[in-house]
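Missing here: one protein chain of the complex. Every other protein chain is in place.
Naming follows writing order (A, B and C), and every chain is counted from residue 1.
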Amino acid sequence: MRKYVLLRGFYSLVTLWLLVTIIFAMVRLTGDPVAMKGEIGADATYLERIKHDWGLDQPVYWQYTGFIGNLLKGDFGHSFEKSLPVRDIYFERLPNSLKLGFAAFVISLALGVPFGMLSALKVNTWWDNAGKMIALLGLSMPGFFVGLVLIIIFGVQLGWLPVLGKGSSAFVWSNPATWAPFWFRDWPHLAMPAFALGWYFSGAMLRITRSGMLDVLGSDYIKLVRLKGVPERMVVAKHALKNSLIPVLTFAGLNLLIMVNVAVVIEVIFNWPGVGQLLYDGLSNRDFPMVQGVVLMSGLMIVMLNFVIDVLYGYVDPRIRLSR
Amino acid sequence: MGEPLLEVRDLKKHFPVGSSLLGGVQGWVKAVDGISFTIDSGETLGLVGESGCGKTTTSKLILAAEEATSGAIEFEGRNLAELRGRELMDYRRKVQVVFQDPYSSLSPRMRVGDIIAEPIETHEQVSRHEVRSRVAQLLELVGLRPDMSRLFPHEFSGGQRQRLAIARALSTNARLIVLDEPVSALDVSIRAHIISLLEEIQARLAVSYLFIAHDLAAVAHVSQRTAVMYLGKLVEVADSLELCASPLHPYTKALFAASLPSHPDEAREEIVLSGEVPSALNPPRGCSFHPRCPFVMPRCSEQEPSLSEVSPGRRVACHLYS
Amino acid sequence: MATILGRATEIGGVSRAARRSYSWVREIPLVPLLLVTVLVLAAVLAPVLAPHSHLDPVKPTPGQCQAKYGMADCPYVDNMPPFWFSQGTFATPLGTDYLGRDLLSRLMYGARISLVVALTGTLFAGAIGTLLGVLAGYMGKWWDQIIMRVTDAWLTLPSLVFAILLSSVRGPGVWNIVLILALVFWSRYSRAVRGEVLALREREFVRLAEINGVGKLKIIRRHLIPNVMNTVMVLFSLQVGVAVIIEASLSFLGVGVPPPEPSWGLMMAQERESLMQGKWWLAVFPGICITMLVLSANMLGDWLRVRLDPQLRNR
Partner (left out) sequence: MTRRTGIKELLALIAALALVAAAGEAAAQKGGQTPILSGPLVKLDIKEAQIETAKGKPKGTFRIAQHFALDPGWLDPLEHIFALTMQTYDYLVHDALIKPMPQGEATYSLAEHAELAADFRRAAFRLRPGLKFHDGQPLSTADVKWTYENYKGAHAKLFRDKLEHIQIVDDRTIVFHFKEPFLEFMDLYNGAVSGIGWIVPKHYYEKVGRDGFKAKPIGAGPYKFVSQQAGVQMDFEAWEEYWRRTPAAKTIVVKGIRDNAARLAGLQTGELDLAFGMTGKVLPQVMADKNLRWVPNFTSVWHLAFPGYNEPDSPFHDKRVRQAVSLAINREFLVRQETQGVGKVWGNWISPENRDALKGDGKDLPLPEHNIAKAKQVLAQTKFPNGFEFEWFVPFVPYFDMGERILTDLRAVGIRGKLQSLEGPAFRAKMGQGRKGFPGNRTIVQNIDPRPGGAKATIGVYAVCGSPASIVCEPQIEELWTKHEASKNLDERDRLNKAIQKILVEEYYMVPIYWNPFVHAIGPRVLPEGKGIERYYDTLHAPYPWPWEVWEVRADR
């Protein structure tokens, strides 16, 4: 087991290193950031100065090693476009993304899990078909379409919900007094983006719940419980639900990360100041350190979660750790 | 008797255990641990043993799918380990195999004509037309209609598939065919057909078989000579008839007991094996069979018996006979 | 020989099995197939069926110019509503956009872009991913290590983010989107295909071919690739929908198909403001088209998955 964990950990590190390298290379292919920053009519010395400030006058391999070295120290560099350390900006934005991600997550669970269960319990009935249809619609409607429709209906026509940003409550790390209010205020701002984001994932959640539930309901164990004469309601509530939620939760964990990290389009549409918007700004401004930082942080989270899942599964099922 | 077609001398195959990116080798599994036998032209040698005894590894070694740790396999007088390029390809052409599972041994996405033709195309430069006519002949040889070559394997029954596998093995005029439990996956009613097909083919084409199975009675029925294997070693090699009549090694006796019920009028000692097959990673000292042997002597746990000739053509590895 | 020949019952079984394998025709889901057919027909026959040019404005009548701008003549009349509104006409059944171009014609040509981009992009991704997955699974050793580590790293990159990043390297353009989709999605295939090949590698027909001395390339080509095609097909059908959404999202964000070509995502982005003025149809129709295409692709994908994977028959 120890060796398995070490090996998995080693793989995770390799994956991270590859990710770092891919991102480093890709970002450098997108064009010269200095040219972007230099305004039309800027003189050459101004550009040279910026280049020097950003360390872009050094050879690429030196930039690379320096970049890795700084990463190990937890330093993601300075944002070109936003002029401050990437880490500071990222952690300033992260709570907003977490708030949106969690809300969307709750919505996706609230929509996906009950409907998924219903589908599984009434398999091949009208309920099941309706559930399948909802899941498919969720997966088939682009987030920006849902977002636009929501804005037009609830924001502009009905005027019920604000359409801009996250409201005035901000999460300030250095000020614990802001921590709790941040989570419990400005819900109207949250409603539409969270729904638009959660809607997409609810489809996937529904499917996972349904198939997990079907697996469990078809298992010998449940058959045995039924044979014993346990009432169906108890079978579902006590035995089937508990067992079928494990894959759902595993999957949900990944989904949560994805929602936190890549809600780019939704954040752009709703002007939600999360890391997705940060990434989009960074990409369009060739803000290398910003893009690197955001993608690496999201990569780090995903790799870490995968590692934890691998280890847990390996712990639960010894066959997995031998097969690799 | 001239030179044997295949001669195996002191063949060993040891697998490392516990080697990985982190941590060194923790031990060795001695899957095949010094076996020797020969197969003559047109002869069938049976190889019997429980699962995990090293039969499959032996067949892999002979099929050049694994490299031996030590020892030699000589085919037509030449050492397999020294064959390279064209010579190795020639060896592969002459040594074919029929596997146990006819469902797994035929690619489900290829037409049977192509499956049978594959070795031909691999080894010979012949026209498409000739390939087709040879496939047709082969199909007929194994008792199938030539027009079936356009069908896919899933459209055949298990017995038919095994016929296809045999046709394929014969497609390049093989000299030796390794039959790795060729009938164990088939219905009992079909087994006899396949066995007699194999026998007919041997009679016509004078190929040699290495017939591997766990069922001693079946093996002895098919083959001229039979070798019994236990934990990577041969414990008894004998003429099949002799072996059936009077098995010497306690393990052989046990195998007979486990095999089809003996004939009522045959007087044979019934041995029932107790315990599990020991781990090949950590085999018992001395005779590896001694923990399960009903005739165990003190000497058995200390000294390993060698495979020695007790009568002409008959070799046994047991302290009872030395 | 006589004992061997003439197993009539076995041979009879052949045709029964063959007949059985055609019954799937009856199980095809009709609604999504119909939708896809309509969209494909619209795309293929757009030059014939489209009532107007998809790039040039519809020439207005003097009456329309007078009514809209109070001018005797004008190059185009923008934002005509669909026919069921009082100012709508059947000449432009779904109305016109801000440049007076016929919405219906643009939607039809938009179907071309969506289909071509999504299908070819996914196809390339499938080809790359399958090849790498087969190599990793079959060649093993350092092939496997390298390919799978890269795949893992690739999978950690969120697809849309990666696509945006790539599109800022390559610039806008239809074929660049195809390339991007291929580069983004290959990792899904290689992961799945590798797993499949690991199992196939142990199957006896592959070992048989190896023992026969069949070359590695030939084994890959004749034995492995045909046998992973089921998995690839299922993945393909599910990825096409995602590819449509990615293309639309990229175009929506302005890094996809360049105007004036009518990509659905682009049309939605361009008419976002119109949406707020109550001219909902300009953005909603392309949205519905995207949803329809992705929905039917997903439904067909589901059906295919059930068809090709017997374990899922009852799901």
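Here, contacts are C-beta pairs under 8 Å (C-beta built on N, C-alpha and C of every residue); 3 or more make two chains touch, one makes a residue touch a chain.
Since this is a predicted model, take the numbers as computed values, not measurements.
Participant: Please provide the labels of all shown chains that the missing chain touches.
Facilitator: Visible chains that the missing one touches: A, C.
Participant: Out of A:V5, A:L121 or A:V156, which residue would touch the omitted chain in the full complex?
Facilitator: A:V156
Participant: Thinking of the whole complex, not just what is shown, which of A:L56, A:A170, A:A191 or A:L254 touches the missing chain?
Facilitator: The single option touching the absent chain is A:A170.
Participant: Check each of A:K51, A:K99 or A:R286 against the chain that is not shown and name the one that touches it.
Facilitator: A:R286
Participant: Tell me which stretches of chain A touch the chain missing from the display.
Facilitator: 31-32, 35-46, 49, 78-79, 81-85, 88-89, 92-93, 151, 155-156, 159, 162-165, 170, 268-271, 273, 277-278, 281, 284-286
Participant: For review purposes, identify every residue of chain C that touches the missing chain, sorted by number.
Facilitator: 55-57, 69, 74-76, 78, 98-99, 168, 171-173, 254-255, 258-261, 270, 272-277
Basically, only the chains that are shown with their structure count from here on.
Participant: Which chain has its C-alpha centre closest to the mean of all protein C-alpha atoms shown?
Facilitator: C
Participant: Which two chains have the most C-beta pairs in contact?
Facilitator: Of all chain pairs, the one joined by the most C-beta contacts is A-C.
Participant: Quick check: how many Å separate the C-alpha centres of chain B and chain C?
Facilitator: Inter-chain centre distance comes to 51 Å.
Participant: Averaging over Cα atoms per chain, report the distance between chain A and chain C in Å.
Facilitator: Once rounded, the distance between the two centres reads 24 Å.
Participant: At least two other chains touched by the same residue of chain C: list those residues.
Facilitator: Expected reply: no residues.
Participant: Can you pull out the residues of chain B that are in contact with at least two other chains?
Facilitator: In chain B, no residue touches at least two other chains, as defined above.
Participant: Quick check: in the complex, which residue numbers of chain A touch chain C?
Facilitator: On the chain A side, the touching residues are 11, 14-16, 18-19, 22-23, 26-27, 29-31, 123, 136-137, 139-145, 148-149, 151-152, 156, 210-211, 214, 258, 261-262, 264-265, 268, 279-280, 283-284, 286, 291, 295, 298-299, 302-303.
Participant: Would you mind writing out the residues of chain C in touch with chain A in their complex?
Facilitator: By the definition above, chain C touches chain A via 149-150, 152-154, 156-158, 160-161, 164-166, 168-169, 241, 245, 248-249, 252-253, 265, 268, 272, 275-276, 280, 283-284, 287, 290-291, 294-295, 298-299, 302, 314-315.
Participant: Which part of chain B faces chain C closely enough to touch in the complex?
Facilitator: On the chain B side, the touching residues are 63-65, 88-89, 92-93, 95-97, 99-101, 104-110, 114-115, 118-119, 122-123, 142-143, 145, 148, 151, 154-157, 159-160, 163, 168, 193, 196-197, 200.
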